[in-house]
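All protein chains but one are shown at their positions in the complex.
For chain A:
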């Protein structure tokens, strides 16, 4: 063997074998590449570019940096200034910039940018900018006379930070930190909305995944063991929700579960509950979980089914003939072989649930909102950078989960069908 490998193999006409092989395969490879090219462009254009742009927005905002050149210069020259007591030059630069903002009509943008980290400042900026051209030195006293809040150390910290277009502030806000007079601190218990919502989103997604698994496992097993004709029919029932509009499905859950809905009417009719005690199953977390489980169930059934269908019944028979009870057979022989399907289905359902938006928005009420609803809220409030930061954190969390999954289960064991 050693002699054979040390000598370079050549084709009959004397070319090196490797080069000849590569040349022979180039054409086929180029054709294959042309086939995937449209999709590659599509993915690049609709997936990678928007995500990259979103991630960029989460760390970049030049609303203040672009419209306050004097302050930017001053902050650049005095990096170690005391936010508790900025000197007169700083106020002079601020007043100069406020006047400029009024002239260029950028007060809103700049004020909004500061408002993100120091809430309640946008009106100060508008008022300050209106009066800036009339102010006379000493600017510190003059500006404080307009609004004493201009002396707040938190505001100066915020402006110093916003003077750089690139910032990690949005991530800090998304992690429930707030800019106080002493710098960035953890928010109080009542202010921890984002991390709480992250936690709740993951918890609810976990609950939905477990419910989906419990519901899908027997159904998939039935589908996999029934004769083909019957299982195809049942499969249509599983796929039917896929072919129905998401809105229609969600709305029908509202019709079923709302307080004057069919389920409550039936329970009242049967005398199980009285008319005052109608169950609240809609516009809260219950509604979100029920509707999302229904929507996501096929994503669990399909990978499970595809794995179960190829498990020959002879394994269970072998286990039984070897002396195992039906429970032992299930636990030690059947279940381990369905693991790739369980893993694929769970991952799919969980990741879809974590980012789910429409269903919680429609049926979740105040209590059943998830992190994606908050992202949407901030987008509608034009705080794109914060929305992007939350989305970025969500993306990072999912990538971590994916990595964990790969370490624990192995991506190669994933079987989607």
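The criterion applied here is as follows: contacts are C-beta pairs under 8 Å (C-beta built on N, C-alpha and C of every residue); 3 or more make two chains touch, one makes a residue touch a chain; residues count from 1.
The rule is short, and it goes like this: contacts and distances are computed from a predicted model.
Asks: Since a chain is absent, check the UniProt entry for it and pick the matching name: "Spermidine/putrescine import ATP-binding protein PotA", "Pyruvate dehydrogenase E1 component subunit alpha", "Cytochrome c oxidase subunit IVB" or "PPM-type phosphatase domain-containing protein".
Replies: Hidden chain, UniProt protein name: "Spermidine/putrescine import ATP-binding protein PotA".
Asks: Decide which residue listed in A:103, A:218, A:336 or A:410 touches the omitted chain of the complex.
Replies: A:336
Asks: From the listed residues A:42, A:199 or A:315, report the one that touches the chain absent from this view.
Replies: If we include the chain that is not displayed, A:315 is the one touching it.
Asks: By the contact criterion defined above, which parts of chain A meet the unshown chain? Give residue numbers in ascending order.
Replies: So the residues of chain A touching the missing chain come out as 312, 314-315, 317-326, 328-329, 332-333, 336-337, 339.
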